[in-house]
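The excerpt is restricted to a subset of chains, each kept in its original location.
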Amino acid sequence: MNKKNRFRDSALRLSGISRLSKHGHRVKPGELPGIEHIAAALTAPEAGSVAISYIDYSASHIETGDITNLDAFLDKPLPSWAAVRWINVSNMHPYVINQFRQHFEFHTLTAEDVLHVTQRPRVENFDDHLFVVLRMLKLVQHDAEGVATDSLLDTEQVSIFLYDKVLITFQEKPGDVWQPIRERLQTEGMRIRKNGPGYLLYAMLDAVVDHCFPVLEHYGDLLEDLEIITLENPSPDVLRRIHCVKRELALLRRIVWPMRELVDHVYREEEGRINESTRPYLRDVYEHTIQIVEIIESYREIASGLTDLYMSAVSNRMNEIMKVLTIMSSVFIPLTFIAGVYGMNFKFMPELSLRWGYPVVWGMFVVLTLGMVLFFKRKGWIDRR
Amino acid sequence: MNKKNRFRDSALRLSGISRLSKHGHRVKPGELPGIEHIAAALTAPEAGSVAISYIDYSASHIETGDITNLDAFLDKPLPSWAAVRWINVSNMHPYVINQFRQHFEFHTLTAEDVLHVTQRPRVENFDDHLFVVLRMLKLVQHDAEGVATDSLLDTEQVSIFLYDKVLITFQEKPGDVWQPIRERLQTEGMRIRKNGPGYLLYAMLDAVVDHCFPVLEHYGDLLEDLEIITLENPSPDVLRRIHCVKRELALLRRIVWPMRELVDHVYREEEGRINESTRPYLRDVYEHTIQIVEIIESYREIASGLTDLYMSAVSNRMNEIMKVLTIMSSVFIPLTFIAGVYGMNFKFMPELSLRWGYPVVWGMFVVLTLGMVLFFKRKGWIDRR
Amino acid sequence: MNKKNRFRDSALRLSGISRLSKHGHRVKPGELPGIEHIAAALTAPEAGSVAISYIDYSASHIETGDITNLDAFLDKPLPSWAAVRWINVSNMHPYVINQFRQHFEFHTLTAEDVLHVTQRPRVENFDDHLFVVLRMLKLVQHDAEGVATDSLLDTEQVSIFLYDKVLITFQEKPGDVWQPIRERLQTEGMRIRKNGPGYLLYAMLDAVVDHCFPVLEHYGDLLEDLEIITLENPSPDVLRRIHCVKRELALLRRIVWPMRELVDHVYREEEGRINESTRPYLRDVYEHTIQIVEIIESYREIASGLTDLYMSAVSNRMNEIMKVLTIMSSVFIPLTFIAGVYGMNFKFMPELSLRWGYPVVWGMFVVLTLGMVLFFKRKGWIDRR
C-alpha cells in the first residue's frame, strides 16, 4: 500500500540518523583499534575502484594527473617548481588508506577515522600535520510510486590532511565535490594559485559551508509550504511532515554545530600552517557558520510553532463538526417530539379533532426552528460556518 | 480569495526570514570569494543611481556636498581645517564599493560583506580601521485589499568604516536614515561637532538602537490587542497572528542579540579610535540594547502564554457547544420515547382509553423536563451559558 | 460591560510592561542625548512641586531640613561636625537634576537616566562617585466596579549617588519610602549613625530588597487561591488570572535579576567607598536577592503546572458532559426504536393483537434500560458522576 510505503520511507530517514550509530564504530564492541589489521587482511583494490588524482601547482605552473601506481608516485619527490601538491582519493579502500598512512606517517586511529565514514566534523592538530573531518550536505530527491515526497537530507564525509606543502583529501563517494576549486586552480593569476595549501584548505571549508545554504533554502521553502497548508487545509499528513522537518533540522544542527568550532579552531591554528593573509578568509567562513546555526535555530522555532498551529486547526475543525451536529439535533429533536405527541393514540386528544390543529402544529414547527436559528446566530455558531 | 491572500502574505513574511539565507552568500556554492571579479565585470554605475555625499567638519567649520566624480574626490586630501570627513553612500553598486576598497585599502571580503546585504550585525577590528555592520529596523505597513493586516518587520543593512579622520557609511536603500545626525552637525556648538569620528560612530549606533523602540512598542500594542481578542472572541485567525508575532520576535532577537555584543565590542575598543569621553555614551547605548533584549524576551513569553490562552478558549467553546447538545438531547429524547410508546398500535393498551390519559402524559412531559433542567442546573451547566 | 472592563484592565497591565519601552528612551529616535538641552528649555520648577530635604549627621549630632534655595544650599560647605550628608529629591524635574549635575559634576547621560524613570537596576562606577539605579516594588489595589480584581504590580525608580561624604537620592514619586531609615538615623547610638555613607547606601538597598518579600507573599497567596479554584471549580476566568500572574512574575524576575548583580557589584566595590565593616551587611542583602530569585523561579514553575491542571480540568469536564449525553442517548434511542416499531401501521402485525403484547414491550423497555445501566456501571461511567 502506498501509505505504508511512505511511512517506511519516513522510517528510513530515522535510520538516516541512527546510521551514525550503526557504522560510526568498529563492527564488534571490544574489537582491535587501528587500521593495520584491516589493511593487512586485504590486497590492493582492483584497478578503477578507487580513483586517485593529484594536482601540483605554483603561481606559474600547474600539472594534474591520475595516479595508478600509488607507491611509485609517493616515493617520487615533489617537483622543485611545485609550491603545493593536492592528492584527492575518492571511494576509499582500507589498503589505500594504509599506504598513505605509512608514507605520510599519520596515526593509525586517524586512518581508521578516515575509513569509518560517520565521524563528527572536527579538527586535530598533530606535530607535522592538521587533520580535518568535514561533512558535505546534499539533498536527495525521492519519488516513491509517483508520490512527490519531501527530499531527504544526505551527508558525505570528507577527510583532509594538511601538511607543509601537501594536502590530501579523502571523499566518501565518487563524484566531484571539488570541481569549482579545480577550475579556479586552472586559471592563472587566481588568488588560490599564489597562496599555499592553507588557502586551499580554506577554499574547501568555504565550499562545504556554502553547500549548506541551498539545503537551508530547501527547508525554508518547505516550512513556508507547510505553513500555508496548515492554515488552509490541515490534513493528518501535515504533522508527519512537520515532524520530519524537525528531525532533519536536528540532524542539520548536529552537523553544523561542530563545523563552527572546527572553523574557529583552524582560524586560531598557531603552527604557521595558515598564512596571516588567509585568516580573514577563514573568519568569513566562520561568520557564515554562525549565520547558518542561527537560521537553523529560527527554523526549529518556526517548526515548533507549526505544531501548535496544526493542533489548533484540528481543534477548530472539531468545533465546526460539533456545531453542525448540535444545530441539526437541537433544531429537529424538539420538532420530532411534537410530531410524536400528536402521533399518540389516546382516545381523548381534543387537538386532533380541531380543524386548524394541523396548520397550527406546522406553525409551531416554523416558530421553533426560527427560534433555534436565532439562538445559534446569537451564539455566533451559524454566521461563521 | 481574500483569505488565501493573507496566508500568502504570511508566507511572504517567512521568506522575509529565509531571505537571510537566500542572499547572504554568493550565488553559487564554491564561487570565487571577494569583490574584484564582480567589480571587474562592471563599468561605473549610471549617474544618479548611486548617491554619494560628504560632510567635512570641525568645531568651527562645516562643508557638505554631493560627489559626482568619486576618483577625483578621493584623490584630493582632506582640507586642513577639517577634523572629520563623513562620506555616505546609498543604494550601493559593486563598482563603487571597489573604488572605495582600492582607495581606503580595506579587505576584499569586507567589501563583499558591504555588498551582500544580509550580514549579521558585527564589528571587525583591522589595523587601521574598524568595520561595523548594523541592521536598521523598520515597520512596513501592508494593506492587502482593504484588509488591515499587521505590519511587517523590515530591516536594512548599514555598513560603517571608521578611519582615523574619515567615516564611511553604506546604506542598502535610499532614504535618509541619518537626517537627525546631519541636523545636529549643522548646529554649531553641538557636542558632535567638538568630537572626532568615534563620537559620530556613537551617534549612528545610538540612532540605530533608538529605532528599535518604536518597533517594540508596535509589538507591545499588537500583543495587547491579541490578548483582548483571545479573551473576548478567539477566532481561528488569532493563533495565526500570534504565530506571526512569535516569528517576528524571533527575527528581532536574532538581529538585536549581536547588536549587544557589537556595542560592547566598540565600547572596549583599545586602539584609541574611541575617545575616553565617548565611552560613557557607548555604555548608555549598551544599556539600551540590554533593555531591548529583555523586553523581547518578555514579549516572547507573553506570546507563548497567549497560545495557551487561545487553546483553552477553544476548549471552553467546545464545552459550551457540547453542553447545549447534551441539554437538548437529554431533555427531549425521553419525552420523544414516551410519545412513541403511546403511538404504538397494540390492541390492548388500557391507558389509551382513559379519559385523563392524555393530560397525565403532558404532566409527565413537564415533570421530566423540569427534572432534567434541575439536574443540569445543579451540574452548573445552565447558569453559566 | 463589566467583563470587557476586566479585560481592558488586563491589557493595562500589559502596558505596565511595555511602558518600559514607551518611556525608557528619548521621545524621538535620533534625538540629542544628555540633559542640558532639556534643562536649558526650562526654568526652575514652581515652589512645592519638587521636594528636596537633607540630613547631616555624625555619631553625635544630627540636623535635618528642607531645601528651598538649592543653589545657595549647594554652595555652602558641609558643616565640620557632619560625617555624612544625605540629600533626598522627590518628584523630580529636569532643571533641578541639572543643578545637581553642575554642582556634583556627574555625567550628562547619568542625569538623563535619573530623569527617564524606566532604567534597569544597575550600578556604575565613576572616578569620584558610585551611581545606583534601583526599582522599588509596590502592589496597587485595583477595585473596578465592585469586582475584586487581583492587585497590580507597580514599580518606582530610585536613583542614588554615593560620594565620599554625600549621598543623593532621587525618588520618582512623592511619598516616603525611606521613613524607617530616617527614624533609625534620629536614634542616637544606632549603627547607622556611626558608619559612613556606604552604610547608608546598604540600608537603602536592604529596604528595597526587603520590600520584595510582601510582594512575593502576595503572589504566593494568589497561586494558592488559584490552585484551589483550579481544582474545585475551574471557570474560564482562572486561566486568564494564571496568565496574568505568569506575566507579572516575568516582570518581577526582570527587575530582581539585575538587582542581584547590582548588590554583588556594590559588595565588590574596591575604591574604598564601602567600609570593610559594611561588607557583611551587603553580603546579607545579596543572600536575600538570591532567595527572592529562587522563590520567583519556583512560583513560575507552579504557575506553569497550574496551566496543565486547568487544561486537564477542562478535559475532565468535557468527559463528564459526554458521558451524560452518551448515557441518555444510549438508553433511550433503542427504546424509542421499539416504540416506533409497534407504531407501524402494517395490516398484519401479529404482536399487536396479543393480549400481553403491551406489557411484554414494557418488560423489554425495563430489561434494556437495566442492561444499559449495567453496561455503563461496568465502564465506570455512572459511579463516578
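Labels A, B and C are assigned to the chains in the order they are written; within every chain, residues are numbered from 1.
Everything that follows uses one rule, which is that a residue touches a chain if its C-beta (ideal position, glycine included) is under 8 Å from a C-beta of that chain, and two chains touch if they have at least 3 such contacts.
Please read these numbers as outputs of a predicted model, since none were measured by experiment.
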{"item": "Given 3 visible subunits, total identical subunits the whole complex contains", "value": "5"}
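Everything below uses one rule, namely that only the chains that are shown with their structure count from here on.
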{"item": "Chain-level touch network, classified as line, ring, star, complete or other", "value": "line"}
{"item": "Geometric centre: closest chain by C-alpha means", "value": "B"}
{"item": "Euclidean distance of C-alpha centroids - chain A vs chain B, Å", "value": "27"}
{"item": "Whole-Å separation of chain centres (CA-atom averages), chain A against chain C", "value": "44"}
{"item": "Two or more partner chains touched - positions in chain C", "value": "343"}
{"item": "Interfacial residue positions of chain A with respect to chain B in the complex", "value": "179-181, 184, 190-191, 206-207, 210-211, 213-214, 216-217, 220-221, 223-224, 227-228, 231-232, 280-281, 283-284, 287-288, 290-291, 294-295, 298, 301-302, 305-306, 308-309, 311-313, 315-316, 318-319, 322-323, 325-326, 329-330, 333-334, 336-337, 340-341, 343-349, 379, 381, 384"}
{"item": "For the chain C and chain B complex, residues of the former touching the latter", "value": "3-4, 7-8, 10-11, 14-15, 17-18, 20-22, 24-26, 28-34, 107, 109-110, 112-113, 119-120, 122, 124, 235-236, 239-240, 243, 246-247, 250-251, 254, 307, 310-311, 314-315, 317-318, 321-322, 324-325, 328-329, 332-333, 335-336, 339-340, 342-345, 349, 351-355, 357-358, 361"}
